[in-house]
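Note that one protein chain of the assembly has been removed; the remaining protein chains are unaltered in position.
And now, chain A:
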Amino acid sequence: MPMKFNEPAGANPIDRQKVIGKPFDRIEGPLKVTGRAPYAYERHDAVENPAVGFVVGAGIAKGRIKSIDVTAARKAPGVLAVVTAETAGKLGLGKYNIAKLLGGPEIDHYHQAIAVVVAESFEQARAAAGLLRVDYAAEKGVFDLRGTKDTSVKPKPSGGDEPDSAKGDFAGAFEAAAVKLDETYTTPDHAHAMMEPHASMASWDGNKVTVWTSNQMIDWGVSDLAKTLGLPKENVRLVSPYVGGGFGGKLFLRADAVLAALGAKAAGRPVKVALPRPLVFNNTTHRPATVQRVRIGAGRDGKITAIGHETWSGNLPNGKPENAIDQTRLLYAGANRMTATRLALLNLPEGNAMRAPGEAPGLMALEIAMDEMAGKLGMDPVEFRILNDTQVDPENPERKFSQRRLSECFRIGSGRFGWSARKQPGETRDGRWLVGMGVATAFRGNLVMKSAARARLAADGRITVETDMTDIGTGTYTIIAQTTAEMLGVPLTQIDVKLGDSAFPVSAGSGGQWGANSATSGVYACCVKLREAIARQAGLDPLKADFADGQVTADGKSVALAGVANARDIVVEDGIEFGDLDKRYAQSTFGAHFVEIGVDHATGESRIRRMLAVCAAGRILNPKSARSQVIGAMTMGAGAALMEELAVDKERGFFVNHDLAGYEVPVHADIPHQEVVFLDETDPYSSPMKAKGVGELGICGVAAAVANAIYNATGVRVRDYPITLDKLLSAMPEVG
């Protein structure tokens, strides 16, 4: 029976914070910095001499394949097999997939995989892939979101939420408001652009397949690979101990895993497949572009009386909308409210989750609107936000936030950043630079997911924890080891953590910033059970047992952990399930982002000078790795503000800049020293760890803070991301 988390956590061993809450270096760090951590494509240790599969992507966005001539490819040197939809046999569609991972004859999007060519070597597979002759019948598609406003529809409810929400009389209150804002903002399609391309290696043993892969959610991947291949789930094993970045792009089964498995079956030997970088952008998922209308009405006192947020985005058939209105339902007070979500049919590649789906693009719009509104009111943007802070769900005032210290984030941040030195737009000058400061709210829901683990105490006192949880750079290895060490009262160095293998108990996985809190809670539950088993084995009363300094103690008797498991290892398995505390209380994470920017008065070039984030996110399990999550998210937010945009070819229907030179992400020179402050807090409503997540909170609001800083520097308001210099130049102030 898993542990049920139905009521707020009381005092527990985690509160000791001897190991938890300390800034330990990552325990897998030495492996990563010496190149010894093996990623999916590198498992020479697991499979000797695999063949190599090269993926071919569709050259049209919509239509069908009339024929594929594979003759030349098959005859090419070293080629072992060519797999297409024609030869692959019947394939299912994964629960989490929208478009087929091996396309044909129908093509759903550009660069949808249509073949894998398997050869003895990468060079041979790549050369042979170039010999495929594909004859397409292209059809017209819809590729431009801005032309779809009239044809977009109200989507099905997703995640239990209706697409529209309403409270009070928005229209009347907005009409009557003394000060009003009604503006439209646009955000472009974004790419995850993680550094490790999607990669998998597959090996069959009869009708069982093992896939070494790079995936955030092991159990989803197992289920969907089994469904796609028509296998029982128990015949599929996924192994993913190291993931070279995901950001949502590796939440789901993708073509690399399916084609490695199909290629291996066809070739009769293990096969590895990595998506070539230029294929990643159109073959996999992306954060969809949005058009967002925000309306805010307030009294002259600055109190919001009406707030409305509408968003539309596009996707393939059966795709979901980008829920850019999510935060607006909970973030600011105001009696009269509305949100609406609309979805257009687009024949672009599949839109799906990227770091803070919903809130990341939603706050890009809302938090510029708040800055504009503060300007209209003649109020300081920090004071305007504090004035409209709320301790209850504004749509349902009986429902309180479990904990909400947003205003404190702003006050602390203002002081540390020197916010009071901010002047009116265009008034601060440093040589050729116009200098400005901007601020925005960070807000992201606190999601929880059930999670399990197995723990083993060996005779020498070492404890091994196994769970299919992944570490995608988030610090999972370390915080799970810290949780275990805290619970068992042993040093961190006594703990071994094994992750990312479907042979281990099913965890929360890495997504939605639920990973750290949920997975360590599962480990907590497992450790509670291990403590009981150890106490009993040691002949002590489990209810009285205390674990500290490598010993278990009860009724004045102490026994060293090393030696308790003398005959055989003590092994337990348990997990946690969450009740409805996240329904009874609004649970979120909060922060305030401060940015200082310089804009070249002549060229319009923007350079970020300083960044500060102040975050309130429950107990911080490891301040070092948590801070890294936040600075990394701030960096991605800076990219969204200043440079990131998948450029759509609106005739042929694909993302044109599909590599790392065309899709610009921040580099060293773009990012200054970054500061992060975590409020010292615990949230017992969240989990026994009393923690929340920070990895997505960190990106929420950053882009708007940058946009607002550019406005403060120049007086130019840009509502169309990214804020590139061409959008500033024509409106830049005349300065000498």
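The rule is short, and it goes like this: a contact is a pair of C-beta atoms (placed from the backbone, for glycine too) under 8 Å apart; a residue touches a chain by one contact, two chains touch by 3 or more; residues count from 1.
Keep this in mind: contacts and distances are computed from a predicted model.
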Protein name (UniProt record) of the chain left out of view, among "Aldehyde oxidoreductase iron-sulfur-binding subunit PaoA", "ATP synthase subunit b", "NurA domain-containing protein" or "Amino acid/amide ABC transporter membrane protein 2 (HAAT family)": "Aldehyde oxidoreductase iron-sulfur-binding subunit PaoA"
Of A:G103, A:P197 or A:G693, the one touching the omitted chain in the full complex: A:P197
Residue in contact with the excluded chain [from A:A76, A:L457 or A:V506]: A:A76
Selected residue (touches chain absent from view) among A:M636, A:V677, A:V694 or A:I723: A:M636
Candidate in contact with the missing chain, chosen from A:T428, A:S628 or A:N708: A:S628
Touching residues (missing chain, whole complex) on chain A: 25-26, 28-39, 41-42, 44, 72, 75-78, 121-124, 127, 131, 192-197, 242-247, 274, 276-278, 472-475, 624-625, 627-629, 631-636, 659-661, 665-669, 671-674
